[in-house]
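For reference, the structure is listed below as structure tokens.
Left out: one protein chain. Kept in place: all the others.
Letters are used for the chains, namely A, B and C, taken in the order the chains are written, and counting of residues starts over at 1 for each.
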Amino acid sequence: MSEPFEPKIVAFVCTYCTYAGADLAGTSRLKYAPNVRIVRLPCTGRISPMFILKALQKGADTVLVSGCHPGDCHFTAGNYHARRRWTVFRALLAFTGIPEERIRFSWVSAAEGAKFAEMINEITEQTRKLGPFTQYQELQKVIETQSTY
Amino acid sequence: MGIQEQYRSEAAALLSSGEVKLVIGFGEGSTADRRRPLFARTPEEAQKFVLDAACIANLSTYLVTEGLLSDGKKVAVFLKPDGIRSVNILISEAQLKPDQVVILGYAIDKAEITALEGRNISDFSLGEEIRSHTPPPHILQEAERIEEMNPAERFEFWKAHFSKCIKCYACRQVCPMCYCRRCIVDVNQPQWVSTSSHTLGNFEWNIVRAFHLAGRCAACGACDRACPVNIPLRLVNYRMGKEVIDAFDYCAGENSSQKPVLASFKQDDPETFIL
Amino acid sequence: MTRILLRNKLDDCIAAWQKAGFSVFAPVRQHEMSSFGEVQKASDMAFDLVLPERTIKDHFFPQTEPLIKYKIGKQQIDSETMTPPDRKRVFFGVRPCDASGLAIDDPLFGWDYKDDYWFRRRDNSVIVTIVCTEADDFCMCTSVKLSPESDKGADVMLRPLANGAGWQVEAVSERGTALLETIPSLLQENSEPTAPVPQVAEKFDLEKVMEWLASKENFESQFWKDISLRCVGCGSCTFLCPTCHCFDIQDEGDTYAGIRRKNWDSCSFSLFTMHTSGHNPRNTQSTRWRQRIMHKFNYYRGKFGVNSCSGCGRCTRQCPVDMGITETLQAISNLPR
Partner (left out) sequence: MAKIGVFVCHCGENIASMVDTGTLVKAMSDHPGVAICNEYKYFCSDPGQETVKRAIREHNLTGVVVAACSPRMHETTFRKACAEAGLNPYMLELANIREQCSWVHSEKNQATSKAIEITRSLVEKVKRNNELKPISVPVTRRALVIGGGIAGIQAALDIAGAGREVVLVEREPSIGGHMSQLSETFPTLDCSQCILTPRMVEAIQHPKITVMTYSEVEEVEGYIGNFTAKIRKKARYVDMSKCTGCGDCIQKCPVKKIPSEFECGLGKRTAIYTPFAQAVPNVPVIDKSRCTYFKNGKCKICEKSCQIDAIDFEQQESVETFEFGAIVVATGFQIQDTSVYGEYGYGKYKDVITGLHFERLASASGPTAGKIQRPSDGKEPETVVFIQCAGSRDPSKGVKYCSKICCMYTAKHAMLYTHKHHGSNSKIFYMDIRAAGKGYDEFTRRAIEEDGADYLRGRVSKVFEENGKLIVRGVDTLLGKPVEVAADMVVLATAMTPQPDAKQFAKRIGIGYDEYGFYNEAHLKLRPVETAKAGIYLCGACQSPKDIPDSVAQASAAAAKVLGLFSREQLEREPVVAAVGETTCAGCWGCVYACPYNAIEKKDITDRNGNLIKQVASVNPGLCQGCGTCVTFCRSNSIDLAGFTEKQIFAEVMAL
């Protein structure tokens, strides 16, 4: 029997809102699941769809993308641009069979430490239920083995 | 006089008057049912143009050939509505100057071929036609069939298709919108897209290609026809086109002054999926 | 009297080969594409194809091949060579042009350094060709001095019987003879006539073409620019070619571990000869197309005494803009002397 499944969650967050919100969860000593790895970026506008694909390749079971609420972007409009990209990218991934539950999006402000903590717990639990994203991870495993030809 | 003769003489006139330096049209292909792009620089060469229902390629892709239009001279090109739509997109993305392109427009309806009025891009108003255009039933049916699958089935469907991909980039090379001097897939520092054509690399390439065309695709089907391993690229393109029109009421190539859909936004864009 | 294999014995034949340790490959149709794939029974095979869209080359020189697995450590780099599996394979129903392609590439992979990845697969594979009974508009084997019944690259050659019930069987190499020894009971003596071989007309004068290409003054000819105007620079002709063999070495992985891979590359790509400096000696599509033709019908022959083309016609058949070797060589052939 292999090890019990521990979800791997990669979060791409903007530094001004969600990263600060995650910091607030820390300063408030809120406890949440240790399964998330946070990648800090200046703005959700900087979060490229490629990041999501690479996180999946590296074995993420769920990817979270999070930034400032609409209207609150430190850079005034980065999150609006991001939202459009996500709408399209999400539809694309869904169409190619990458389940919507695997790519999550949220707005978490610098004041929403509690929301961040709860969300990470919820996503971790949901991912636990979904199980590992083996379909995608298999693609990587195949690469690492011998050529089949 | 049939449209073919009409356009032959018009092309010849454009060339002999010196209004254009080149006319891009169709000539006989290697078999009876094939037509191939033909480049005429003299009125004599223009007599070789063929125009019939087999002329389905989107020749606008040649307009973005590096250096073709940098001398400021004009080029005439045979275009169907999807090609004209492509020209709209290319103009809105500053890849073409409207005055440099003379359009010899035509439409194919089953085996019938008709001339389109107008020579300058501004003569064509395609907006409504494009919006009301529905793809052929076989595409709709296939797309629906995929939508009805569960994610795991969809993944398997595309895995089977993408695993065939040999990364020949024919889909990219025939696409008028793939005019980048350097494609993302050729960026190796860092290597976002695995260049190897294993299934993972193929997934990445095909997803990135579709994403880069979202809201920019003229639905000409060139990529789908070009694919030597028959990946149904039309389905992804169709799905992306549908998404931008449903979510943002944006239809690429309606006119030549659109802002790119992914470089603009509305404050009340839909966001049902965001927590 | 010759030996024949009946179509209805094919399932037994596959089973016998599998029992002898072979995996059996044949033309198959899968996911809207025809290629060589592993089969378990005769009904898996697609016999109605003039040619599969993909070549048999894929199974000897795959589009991506892992070479080395590496891991960058604190003090040293650990690496492990990845070699192809020693797998005995029978390729059944290969067309003579595809089999010739393998033979054409053999010297390339073995002239100074014996490419283990190629030869390990070659040595473990038996090629069973089926002589053509049909040709399409694009077939051009005769133009490159091969034929629909060429045995080049074949180990066993099958000639379809006129009645369609099976094939006349002939071993053309030791490996072929050995393969047939695994199925003696499935072969029977028979003198049934074989189906006629299609007449494939020669489309150009190869001698004249080679002469023109060899002439240095033609290298800068306007001909190259005119003929390649519509080339969009994709790699489909090269990747579907049974003899094209260019590759690129790529390290792929994360920041401290990865795999060095050998991937197909194409002389059609604008980046194929791009230097780090930004200079590109073949910076236009015409020079790239010229390279492709020159390589196949001049340079390769100069080095290995054979043209790097087996006349399968895929380059034209699959070209998105209806170009291909045939058109170019025809045009050269038609040039005034």
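Operating definition for what follows: a residue touches a chain if its C-beta (ideal position, glycine included) is under 8 Å from a C-beta of that chain, and two chains touch if they have at least 3 such contacts.
Here the structure is a predicted model, which means the values were calculated and not measured.
Asker: Can you pull out the displayed chains that the omitted chain is in contact with?
Answerer: A, B, C
Asker: Can you say which of A:Leu64, A:Val88, A:Ala117 or A:Ile143 touches the chain missing from this structure?
Answerer: Candidates A:Leu64, A:Val88, A:Ala117 or A:Ile143; residue touching the omitted chain: A:Ala117.
Asker: Check the options B:Glu93, B:Glu129 or B:Asp269 and report the residue that touches the missing chain.
Answerer: Going through B:Glu93, B:Glu129 or B:Asp269 one by one, B:Glu93 is the residue touching the chain not shown.
Asker: Any idea which of B:Ile3, B:Ala160, B:Ile184 or B:Leu275 touches the chain not displayed?
Answerer: B:Ile184
Asker: Which residue from C:Gly21, C:Gly73 or C:Pro193 sits in contact with the chain not drawn here?
Answerer: Answering carefully, the residue with contact to the hidden chain is C:Gly73.
Asker: What residue numbers in subunit A mark contact with the hidden partner chain?
Answerer: 10, 15-16, 19-20, 22-23, 25-27, 29-32, 34, 37-43, 45-49, 51, 54-55, 58, 60, 71-78, 81-82, 85, 110-111, 117
Asker: Mind listing the subunit C residues that contact the chain we can't see here?
Answerer: These residues of subunit C touch the chain that is not shown: 72-74, 253-256, 278.
Asker: Since one chain has been left out of the picture, which residues of subunit B touch it in the full complex?
Answerer: 70, 93-95, 179-184, 187, 189-192, 212, 259-260, 262-264
By our rule, only the chains that are shown with their structure count from here on.
Asker: Going by average Cα coordinates, which chain is farthest removed from subunit C?
Answerer: So the chain farthest away from subunit C turns out to be A.
Asker: Just the number, please: Cα centre separation of subunit A and subunit C in whole Å.
Answerer: 45
Asker: Identify all positions of subunit B at which a residue touches two or more other chains, and write them in rising order.
Answerer: Within subunit B, residues 194, 196, 198 contact more than one other chain.
Asker: What positions in subunit C touch 2 or more of the other chains?
Answerer: Answer for subunit C, listing residues that touch two or more other chains: 64, 252.
Asker: Considering only the defined contacts, which subunit B positions touch subunit A in the complex?
Answerer: 146-147, 149, 151-159, 184, 192-194, 196, 198-200, 203-204, 206-208, 210-211, 214-215, 235-236, 239-240, 243-244, 247-248, 261-267, 269-271, 273-275
Asker: Give the list of subunit A residues in touch with subunit B in this complex.
Answerer: The touching residues are 48-50, 53-54, 57, 70-71, 77, 80-81, 83-100, 104-107, 119, 135-136, 139-140, 142-143.
Asker: Write out the stretch or stretches of subunit B touching subunit C in their complex.
Answerer: Those residues of subunit B that touch subunit C are 29-31, 34-39, 57, 61-62, 160-161, 164, 166-170, 172-174, 186, 188, 191, 194-198, 201, 222, 225-226, 228-230, 232.
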